[in-house]
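Excluded from the complex is one protein chain; the other protein chains are retained at their positions.
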Amino acid sequence: MGCGRAAGGVATVTVWLEVGGEKRRVELPAEFGAGMECSVDGRPIVADVRVLQAGVLSLLIDGRQYRCVLDGDGVVIGGRRFEFEVADPRSLQGRRGAGAGTDGPRPVKAPMPGRMVRVLVEVGDAVEEGQALIVIEAMKMQNELKSPKTGRVARIAVAVGDAVGSGDVLVVVE
Amino acid sequence: MGCGRAAGGVATVTVWLEVGGEKRRVELPAEFGAGMECSVDGRPIVADVRVLQAGVLSLLIDGRQYRCVLDGDGVVIGGRRFEFEVADPRSLQGRRGAGAGTDGPRPVKAPMPGRMVRVLVEVGDAVEEGQALIVIEAMKMQNELKSPKTGRVARIAVAVGDAVGSGDVLVVVE
Amino acid sequence: MLIANRGEIALRVIRACREMGIATVAVYSDADRGALHVLHADEAYRLGPAPAAESYLRGDLILEVARRTGADAVHPGYGFLSENAEFAEACAKAGVTFIGPPASAMRMLGSKTKARQAADAAAMPRVPGSVTGLADVAEALRVAAGIGYPVMLKAAAGGGGKGMRAVTRAEDLGAAFTAASSEAERSFGSGEVYLEKLIERPRHIEIQLMADEHGSCVYLGERECSVQRRHQKVIEEAPSAVVSEDLRRRMGEAAARLALSAGYVNAGTVEFLVDDAENFYFLEMNTRLQVEHPVTEMVTGLDLVHLQLRVAMGEPLPLTQEDVRLRGHAIECRIYAEDPENHFFPSPGLITRLIQPSGPGIREDCAVYEGWNVPLDYDPMLSKLVAFAPTREQAIDRMLRALEEYVIGGIKTNIGLFRRILMDEDFRAARIDTGYLERLLAEPAAPVSEDVPEDVVALAAALFAASARRETVGAPSVSGVSEESRWAVAGRREGLRL
Partner (left out) sequence: MLIANRGEIALRVIRACREMGIATVAVYSDADRGALHVLHADEAYRLGPAPAAESYLRGDLILEVARRTGADAVHPGYGFLSENAEFAEACAKAGVTFIGPPASAMRMLGSKTKARQAADAAAMPRVPGSVTGLADVAEALRVAAGIGYPVMLKAAAGGGGKGMRAVTRAEDLGAAFTAASSEAERSFGSGEVYLEKLIERPRHIEIQLMADEHGSCVYLGERECSVQRRHQKVIEEAPSAVVSEDLRRRMGEAAARLALSAGYVNAGTVEFLVDDAENFYFLEMNTRLQVEHPVTEMVTGLDLVHLQLRVAMGEPLPLTQEDVRLRGHAIECRIYAEDPENHFFPSPGLITRLIQPSGPGIREDCAVYEGWNVPLDYDPMLSKLVAFAPTREQAIDRMLRALEEYVIGGIKTNIGLFRRILMDEDFRAARIDTGYLERLLAEPAAPVSEDVPEDVVALAAALFAASARRETVGAPSVSGVSEESRWAVAGRREGLRL
């Protein structure tokens, strides 16, 4: 993100974002209100912005009204949630190279907090992509976590009965 | 307000308040939770306190549950609003002497923001207690403001058409 | 569809449009850019500065927005332009459907004096009094002498208690005439007043009508709105506890007859006074949707705004009089930003905390939110809270439950007043009339809530103070863009010296 001053003398802010897999460069005046001259990747947009509550704003563009609600790392507009990521241009460029290759070890992470109730494989087992590896329970529901790739179980990081946090690595398949 | 450390080694906070015209001295542990040993004017109370949102708490005392909501300079419990004032002991004592005497000039203040629509008296007029002095309008309602005492109009601080803020002095009767 | 209104009624119409797949255009004044009716519309356009005369009453600007957006209909809500025949005509001229009656019917029934003539023609009983506007005090004195005191002076245009004066003695009539006439002039642009006999302890009971363009008109039961303060309705309910099946039919048929005689189309309400002997007297007709229409919706199971839109599209009414069945009981409380403990002074300002009731039988039509700054430029109504239950007693108790849950922080409201009324023996026994509330308010109020021990209050206050301290001692407070920590706000207000 950066700051500047446009021709008219209005302080502007530049925000680099990634939305839906696309890099975007948004420029906006530092002060929110009516008649804000913004641009997205250079395309001009005149917006009328009103913050109603922290994380809730009304956006008027050419009369169209959008209720926008901030939700974690996403914004909800018209009932749909759009994930976004704010970045400075260098790190964004750096990250673009790293990818979702299928080579190398792949971790299986807990998608939610819960408790480990069953381990269906052992270290060293050969597994298929989509094969169930472990079962965790939360909110009265048991959920199988599946292998992200065909390979071999390299590590099982938890034991039956363990509490797990969201994002914890449970199993590694290589 | 002050801090201390009770016999058991728990950090405590002392709060001096005025509630419903009564001075109160409340002592409480610095940490909120279950089994809090508090006291009001020395009378012990064991409370279980849970903050649900900023300004909203559930207070359990001997099993009785009170939903307490902070509202400006009051607290709403069971649908009733109780005004309170926090003070340090010196200033509280100082204030007690000043009173609501009927001698001397008395200001008539705007009870809400609005617009002055009519002035019914002139400077120098003799007025009765309860006599209408001015009319201000807000939210489509016209409201007469009355004299707080029998006396003479010493000053009229606003003119018809003026916008007035809550608490502004509009007229002084002496 | 363009919604030429603000607040809860604008939101209510927008919701109906969404449900019917109709795109919505909101309009707003500078005070309302952050209002909920804007937030829920598909499109929104600024009209002008906050004062209604420069925004919501500017029919020309509203039709300009309609033209620009291609909106082919305008819903006027209630108040503002809803009973303005000129605006209805301007809509017609602009090729935009006005959701309401034709201008001709509005002219005939909207003026109280003309409506009284129409009522006479439709053989509808009405309160004795002048049929036309009074020329001067002399005429007023003559008419009053003919019907006998006490009498009531009323503005021919408009309503809501403006321009009304009760007069018990001939000596007072002159002053009251001048006052009523000038108030009417100020409020409605016409100083015309008329006069009628004052009915003692009358109930205010009104009939909801819905008429289509095909000559069909149904009455959807009655609402009782006797709980009033300064002629403003405060609580409304349906059905009325005192209206029998037979009385309902007679009032309903009379009301429908009047509407049909005027070529009335769309939603309308005929207001009556009802005395102890079940006599009913025509009062006036409101040629628009009423604030209190939800109680009718609850007991009939219908949606009046959906019906308004369908009728305006030329559809025939989807129901006949026989299909109208009342079930259960509904009560509405109009929650106002005003201070019942201090002369009902209006209380605009920032809503710092909003905890709304919900659950079984509760409907809320509300257009405020936590962080909303209630403007001082408009009606102080914040919300309409409606409770439905199988019986009147259960509906009252349900409303009390909901009011207990309700917290509106930062401004004063009349929530406590409702609790007092709903626990009052006379109200619970339905011993109410239009003077009921003023009498109740003249009595000293006992606290209506359970007693909270003083030590508990002190402890709660101390806990908040201590929290505020933690908040402010740690670091300087950081404000959100439109919202800031209530702890910090409270701390500052209380002038905490820590």
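When the chains are written out, they are named A, B and C in that same order, and each has its own residue count from 1.
Assume a residue touches a chain if its C-beta (ideal position, glycine included) is under 8 Å from a C-beta of that chain, and two chains touch if they have at least 3 such contacts.
Every value quoted in this text rests on a predicted model; they were computed, and no experiment measured them.
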* Asked: Out of all the chains shown, which come into contact with the hidden one?
  -> A, B, C
* **Candidates C:E213, C:D275 or C:E364 - the one touching the absent chain** => C:E364
* Omitted-chain contact residue, chosen from A:V75, A:V121, A:I134 or A:V171 -> A:V75
* Residue ranges of subunit A at the interface with the undisplayed chain -> 1, 13, 15, 17, 19-20, 22, 24, 26, 28, 30, 32, 38, 40-41, 43, 45, 47, 49, 51, 54-57, 59, 61, 66, 68-73, 75-82, 84-88, 91, 111-114, 138-141, 143, 166
* Touch list for subunit B against the chain that is not drawn -> 32, 34, 48, 50-54, 58, 60, 63-65, 67
* Structure fact -> The missing chain sits against subunit C at residues 11-12, 15-16, 18-21, 40, 294, 297, 301-303, 305-306, 325, 327-328, 356, 358-366, 388-390, 394, 397-398, 400-401, 404-405, 467, 470-471, 474-478, 480-481, 485, 487-488
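We adopt the following convention: only the chains that are shown with their structure count from here on.
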* Asked: How many angstrom lie between the CA centroids of subunit B and subunit C, rounded to a whole number?
  -> 32
